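Apart from one protein chain that is not included, each protein chain of the complex appears where it belongs.
Let's turn to chain A:
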Amino acid sequence: MTQFNGPAQYGFAERWLPRLVLAPSFLLTLVFVYGFIAWNGYLSFTASRLLPNYEWVGLAQYETLFANERAWVAVKNLFIFGGLFIGGGMAMGILLAVFLDQKIRGEGVLRTLYLYPMALSFIVTGTAWKWMLNPGLGLEKLVHDWGFTSFTFDWLVNPDMSIYTVVIAGIWQSSGFVMALFLAGLRGIDDSIIKAAQIDGASLPRIYWRIVLPALRPVFFSTLMILAHIAIKSFDLVMALTGGGPGFSSDVPATFMYASAFTRGQMGVGAASAMMMLATVAAIVVPYLYSELRGSRNA
(Lines give C-alpha, C1' and ligand atoms only; values in the text may rest on other atoms or scores of the structure.)
Protein backbone atom coordinates (compact mmCIF):
# COMPACT_ATOMS: atom_id res chain seq x y z
CA MET A 1 0.00 0.00 0.00
CA THR A 2 1.19 3.47 -0.79
CA GLN A 3 2.11 5.74 2.07
CA PHE A 4 0.65 9.22 2.16
CA ASN A 5 2.87 11.46 4.15
CA GLY A 6 1.48 14.85 3.40
CA PRO A 7 1.97 17.57 0.85
CA ALA A 8 5.03 16.09 -0.78
CA GLN A 9 2.84 13.32 -2.17
CA TYR A 10 0.43 15.65 -3.95
CA GLY A 11 0.97 16.65 -7.52
CA PHE A 12 1.84 20.20 -8.44
CA ALA A 13 -1.81 21.05 -9.13
CA GLU A 14 -2.98 19.60 -5.83
CA ARG A 15 -0.50 21.72 -3.97
CA TRP A 16 -1.39 25.00 -5.65
CA LEU A 17 -5.07 24.49 -6.34
CA PRO A 18 -6.24 25.20 -2.77
CA ARG A 19 -4.28 28.45 -2.70
CA LEU A 20 -5.58 29.38 -6.12
CA VAL A 21 -9.19 28.72 -5.09
CA LEU A 22 -8.82 30.80 -1.95
CA ALA A 23 -6.93 33.58 -3.72
CA PRO A 24 -9.89 35.61 -5.11
CA SER A 25 -11.60 35.83 -1.71
CA PHE A 26 -8.30 36.58 -0.02
CA LEU A 27 -7.54 39.40 -2.44
CA LEU A 28 -11.08 40.80 -2.27
CA THR A 29 -10.86 40.85 1.53
CA LEU A 30 -7.42 42.41 1.47
CA VAL A 31 -8.48 45.19 -0.88
CA PHE A 32 -12.12 45.79 0.05
CA VAL A 33 -11.88 45.31 3.80
CA TYR A 34 -8.34 46.16 4.89
CA GLY A 35 -7.44 48.41 1.97
CA PHE A 36 -10.70 50.31 2.33
CA ILE A 37 -10.30 50.72 6.08
CA ALA A 38 -6.89 52.25 5.43
CA TRP A 39 -8.32 54.42 2.66
CA ASN A 40 -11.18 55.59 4.86
CA GLY A 41 -8.67 56.24 7.63
CA TYR A 42 -6.63 58.36 5.24
CA LEU A 43 -9.75 60.28 4.16
CA SER A 44 -10.43 61.11 7.80
CA PHE A 45 -7.13 63.05 7.90
CA THR A 46 -7.90 65.07 4.76
CA ALA A 47 -9.88 68.19 3.96
CA SER A 48 -12.55 66.21 2.03
CA ARG A 49 -15.94 67.82 2.08
CA LEU A 50 -18.41 67.32 -0.78
CA LEU A 51 -15.74 65.50 -2.82
CA PRO A 52 -12.57 63.70 -1.77
CA ASN A 53 -9.76 66.19 -1.38
CA TYR A 54 -6.47 64.64 -0.36
CA GLU A 55 -5.00 67.70 1.27
CA TRP A 56 -3.66 66.56 4.66
CA VAL A 57 -5.22 68.34 7.62
CA GLY A 58 -4.10 66.12 10.48
CA LEU A 59 -6.68 65.71 13.21
CA ALA A 60 -8.83 68.66 12.14
CA GLN A 61 -11.80 66.46 11.12
CA TYR A 62 -11.70 64.67 14.47
CA GLU A 63 -11.64 68.04 16.22
CA THR A 64 -14.70 69.09 14.21
CA LEU A 65 -16.34 65.78 15.07
CA PHE A 66 -15.73 66.07 18.79
CA ALA A 67 -16.89 69.67 18.81
CA ASN A 68 -20.13 68.72 17.06
CA GLU A 69 -23.17 68.72 19.32
CA ARG A 70 -25.03 66.42 16.97
CA ALA A 71 -22.24 63.83 17.21
CA TRP A 72 -22.52 63.83 21.00
CA VAL A 73 -26.28 63.40 20.79
CA ALA A 74 -25.62 60.37 18.57
CA VAL A 75 -23.17 58.91 21.09
CA LYS A 76 -25.53 59.52 23.99
CA ASN A 77 -28.36 57.90 22.03
CA LEU A 78 -26.19 54.90 21.29
CA PHE A 79 -25.68 54.41 25.03
CA ILE A 80 -29.39 54.85 25.81
CA PHE A 81 -30.49 52.64 22.93
CA GLY A 82 -27.71 50.09 23.38
CA GLY A 83 -28.24 49.77 27.13
CA LEU A 84 -32.00 49.41 27.03
CA PHE A 85 -32.03 47.33 23.84
CA ILE A 86 -29.49 44.86 25.19
CA GLY A 87 -30.93 44.80 28.72
CA GLY A 88 -34.56 44.57 27.62
CA GLY A 89 -33.90 42.08 24.84
CA MET A 90 -31.86 39.86 27.17
CA ALA A 91 -34.39 39.94 30.00
CA MET A 92 -37.29 39.15 27.74
CA GLY A 93 -35.46 36.54 25.70
CA ILE A 94 -34.15 34.69 28.75
CA LEU A 95 -37.53 34.75 30.47
CA LEU A 96 -39.27 33.32 27.40
CA ALA A 97 -36.57 30.69 26.92
CA VAL A 98 -36.86 29.50 30.52
CA PHE A 99 -40.66 29.42 30.33
CA LEU A 100 -40.62 27.60 27.00
CA ASP A 101 -38.27 25.03 28.49
CA GLN A 102 -40.99 23.77 30.92
CA LYS A 103 -42.31 21.07 28.57
CA ILE A 104 -44.85 23.38 26.98
CA ARG A 105 -47.55 22.11 24.67
CA GLY A 106 -47.31 23.90 21.32
CA GLU A 107 -43.74 24.96 21.95
CA GLY A 108 -42.86 24.79 18.26
CA VAL A 109 -45.66 27.15 17.26
CA LEU A 110 -44.83 29.63 20.02
CA ARG A 111 -41.16 29.58 19.12
CA THR A 112 -42.00 30.29 15.48
CA LEU A 113 -44.20 33.22 16.51
CA TYR A 114 -41.54 34.71 18.79
CA LEU A 115 -38.85 34.55 16.18
CA TYR A 116 -40.53 35.68 12.96
CA PRO A 117 -39.66 39.39 13.43
CA MET A 118 -36.01 38.42 12.95
CA ALA A 119 -36.83 37.54 9.32
CA LEU A 120 -38.13 41.04 8.65
CA SER A 121 -36.13 43.98 7.44
CA PHE A 122 -35.61 46.71 10.02
CA ILE A 123 -37.18 49.02 7.44
CA VAL A 124 -40.40 46.98 7.59
CA THR A 125 -40.31 46.96 11.39
CA GLY A 126 -39.68 50.69 11.46
CA THR A 127 -42.52 51.44 9.06
CA ALA A 128 -44.96 49.30 11.04
CA TRP A 129 -44.07 50.80 14.42
CA LYS A 130 -44.09 54.29 12.98
CA TRP A 131 -47.75 53.75 12.15
CA MET A 132 -48.62 52.23 15.49
CA LEU A 133 -46.81 54.86 17.54
CA ASN A 134 -48.02 57.88 15.60
CA PRO A 135 -49.88 60.17 17.98
CA GLY A 136 -52.82 60.92 15.69
CA LEU A 137 -54.35 57.56 14.82
CA GLY A 138 -52.14 54.99 16.52
CA LEU A 139 -51.87 53.66 20.06
CA GLU A 140 -52.90 56.98 21.51
CA LYS A 141 -56.24 56.93 19.71
CA LEU A 142 -56.76 53.30 20.70
CA VAL A 143 -56.40 54.14 24.37
CA HIS A 144 -58.66 57.17 23.91
CA ASP A 145 -61.30 54.90 22.39
CA TRP A 146 -61.03 52.74 25.49
CA GLY A 147 -62.11 55.78 27.52
CA PHE A 148 -58.79 57.13 28.81
CA THR A 149 -59.06 60.44 26.97
CA SER A 150 -56.26 62.16 28.86
CA PHE A 151 -53.73 59.55 27.67
CA THR A 152 -50.95 60.95 25.54
CA PHE A 153 -48.24 59.03 23.79
CA ASP A 154 -46.21 61.33 21.60
CA TRP A 155 -42.74 59.80 21.91
CA LEU A 156 -42.34 59.61 18.15
CA VAL A 157 -42.56 63.39 17.78
CA ASN A 158 -41.12 64.32 21.16
CA PRO A 159 -37.37 65.11 20.89
CA ASP A 160 -36.80 64.00 24.49
CA MET A 161 -38.38 60.60 23.96
CA SER A 162 -37.90 59.72 20.27
CA ILE A 163 -34.91 57.42 20.89
CA TYR A 164 -37.08 55.26 23.17
CA THR A 165 -39.40 54.41 20.27
CA VAL A 166 -36.35 52.88 18.58
CA VAL A 167 -35.79 50.83 21.73
CA ILE A 168 -39.39 49.55 21.68
CA ALA A 169 -39.20 48.45 18.05
CA GLY A 170 -35.68 47.07 18.45
CA ILE A 171 -36.62 44.85 21.38
CA TRP A 172 -39.71 43.64 19.54
CA GLN A 173 -37.58 42.56 16.62
CA SER A 174 -34.64 40.98 18.44
CA SER A 175 -35.85 39.46 21.72
CA GLY A 176 -37.09 36.30 19.97
CA PHE A 177 -33.56 35.80 18.74
CA VAL A 178 -32.23 35.93 22.30
CA MET A 179 -34.91 33.39 23.22
CA ALA A 180 -33.72 31.03 20.46
CA LEU A 181 -30.10 31.27 21.56
CA PHE A 182 -30.87 30.62 25.22
CA LEU A 183 -33.33 27.85 24.46
CA ALA A 184 -30.62 26.10 22.45
CA GLY A 185 -28.31 26.57 25.44
CA LEU A 186 -30.89 25.26 27.91
CA ARG A 187 -31.40 22.13 25.81
CA GLY A 188 -27.71 21.43 26.15
CA ILE A 189 -27.91 21.30 29.94
CA ASP A 190 -28.05 17.91 31.59
CA ASP A 191 -31.50 17.30 33.10
CA SER A 192 -30.02 15.26 35.94
CA ILE A 193 -28.46 18.37 37.49
CA ILE A 194 -31.90 19.96 37.79
CA LYS A 195 -33.44 16.76 39.13
CA ALA A 196 -30.70 16.37 41.73
CA ALA A 197 -31.23 19.94 42.90
CA GLN A 198 -34.98 19.35 43.09
CA ILE A 199 -34.47 16.31 45.27
CA ASP A 200 -32.39 18.49 47.55
CA GLY A 201 -35.47 20.63 47.91
CA ALA A 202 -34.41 23.68 45.91
CA SER A 203 -37.24 25.64 44.30
CA LEU A 204 -37.39 25.96 40.53
CA PRO A 205 -36.63 29.71 40.33
CA ARG A 206 -33.70 29.15 42.67
CA ILE A 207 -32.39 26.29 40.53
CA TYR A 208 -32.51 28.44 37.41
CA TRP A 209 -30.99 31.46 39.08
CA ARG A 210 -28.18 29.63 40.89
CA ILE A 211 -27.39 26.65 38.67
CA VAL A 212 -28.84 26.78 35.17
CA LEU A 213 -28.26 30.39 34.14
CA PRO A 214 -24.66 30.47 35.48
CA ALA A 215 -24.00 27.39 33.33
CA LEU A 216 -25.10 29.41 30.31
CA ARG A 217 -22.38 32.03 30.70
CA PRO A 218 -20.90 31.38 27.22
CA VAL A 219 -24.34 31.81 25.60
CA PHE A 220 -24.80 34.97 27.62
CA PHE A 221 -21.55 36.43 26.35
CA SER A 222 -22.08 35.58 22.71
CA THR A 223 -25.61 37.00 22.87
CA LEU A 224 -24.24 40.14 24.49
CA MET A 225 -21.71 40.44 21.68
CA ILE A 226 -24.32 40.07 18.98
CA LEU A 227 -26.76 42.53 20.53
CA ALA A 228 -24.01 45.08 21.14
CA HIS A 229 -22.95 44.61 17.56
CA ILE A 230 -26.50 45.12 16.25
CA ALA A 231 -26.85 48.20 18.44
CA ILE A 232 -23.66 49.87 17.20
CA LYS A 233 -24.48 49.14 13.58
CA SER A 234 -28.16 50.06 13.80
CA PHE A 235 -29.05 52.35 10.98
CA ASP A 236 -32.09 51.03 9.09
CA LEU A 237 -34.43 50.99 12.07
CA VAL A 238 -33.68 54.59 13.01
CA MET A 239 -33.94 55.74 9.39
CA ALA A 240 -37.34 54.10 8.93
CA LEU A 241 -38.82 54.93 12.33
CA THR A 242 -37.67 58.46 13.11
CA GLY A 243 -35.20 59.38 10.36
CA GLY A 244 -33.00 60.57 13.23
CA GLY A 245 -35.61 63.16 14.18
CA PRO A 246 -37.38 65.17 15.36
CA GLY A 247 -34.46 67.44 14.47
CA PHE A 248 -31.50 65.21 15.23
CA SER A 249 -32.81 64.03 18.60
CA SER A 250 -32.73 60.30 17.73
CA ASP A 251 -29.54 60.28 15.70
CA VAL A 252 -27.15 57.38 16.29
CA PRO A 253 -23.54 57.11 15.05
CA ALA A 254 -24.53 55.20 11.91
CA THR A 255 -27.10 57.79 10.83
CA PHE A 256 -24.72 60.59 11.77
CA MET A 257 -22.03 59.06 9.58
CA TYR A 258 -24.45 58.66 6.68
CA ALA A 259 -25.73 62.22 6.95
CA SER A 260 -22.22 63.71 7.20
CA ALA A 261 -20.74 61.71 4.35
CA PHE A 262 -23.60 61.60 1.89
CA THR A 263 -26.11 64.37 2.50
CA ARG A 264 -24.30 67.20 4.27
CA GLY A 265 -21.07 67.32 2.29
CA GLN A 266 -18.79 66.65 5.26
CA MET A 267 -16.95 63.64 3.95
CA GLY A 268 -13.97 64.09 6.26
CA VAL A 269 -16.16 64.18 9.37
CA GLY A 270 -18.09 61.17 8.06
CA ALA A 271 -14.85 59.23 7.55
CA ALA A 272 -13.67 60.20 11.04
CA SER A 273 -16.93 59.07 12.64
CA ALA A 274 -16.72 55.76 10.73
CA MET A 275 -13.24 55.24 12.19
CA MET A 276 -14.62 55.87 15.67
CA MET A 277 -17.34 53.26 15.03
CA LEU A 278 -14.73 50.77 13.87
CA ALA A 279 -12.65 51.44 16.98
CA THR A 280 -15.70 50.85 19.19
CA VAL A 281 -16.58 47.56 17.50
CA ALA A 282 -12.94 46.44 17.58
CA ALA A 283 -12.69 47.22 21.29
CA ILE A 284 -15.57 44.80 21.90
CA VAL A 285 -14.91 42.17 19.27
CA VAL A 286 -11.15 41.70 19.29
CA PRO A 287 -10.86 40.55 22.94
CA TYR A 288 -13.89 38.30 22.41
CA LEU A 289 -12.50 36.75 19.22
CA TYR A 290 -9.11 36.35 20.84
CA SER A 291 -10.53 34.42 23.78
CA GLU A 292 -12.79 32.37 21.49
CA LEU A 293 -9.98 31.38 19.13
CA ARG A 294 -7.58 30.65 21.98
CA GLY A 295 -10.27 28.63 23.69
CA SER A 296 -10.95 26.51 20.61
CA ARG A 297 -7.23 25.86 20.15
CA ASN A 298 -7.00 24.50 23.68
CA ALA A 299 -10.13 22.41 23.29
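Note that in this section a residue touches a chain if its C-beta (ideal position, glycine included) is under 8 Å from a C-beta of that chain, and two chains touch if they have at least 3 such contacts; residues count from 1.
Methods note: contacts and distances are computed from a predicted model.
For the chain of the complex excluded from view, the name given in UniProt is "Carbohydrate ABC transporter permease" [choices: "Carbohydrate ABC transporter permease", "Adenosine 5'-phosphosulfate reductase", "Rieske-like [2Fe-2S] domain-containing protein" or "histidine kinase"].
Taking the complete complex into account, A:112 is the one of A:112, A:152 or A:198 that touches the chain left out.
Residue-wise, the contact with the chain that is not shown comes from A:137, picked out of A:59, A:91, A:137 or A:193. Within the complete assembly, residues 2, 4, 7, 11, 13-14, 17-19, 21-22, 24-26, 28-30, 32-37, 39-40, 43, 52, 92, 95-96, 99-100, 102, 104, 110, 112-125, 127-132, 134, 137-139, 141-142, 145, 172, 176-177, 180-181, 184, 219, 222-223, 226, 229, 232-233, 235-236, 239-240, 243, 253-254, 257-258, 261-262, 267, 270-271, 273-275, 277-278, 281-282, 285, 289, 292-293 of chain A touch the chain that is not shown.
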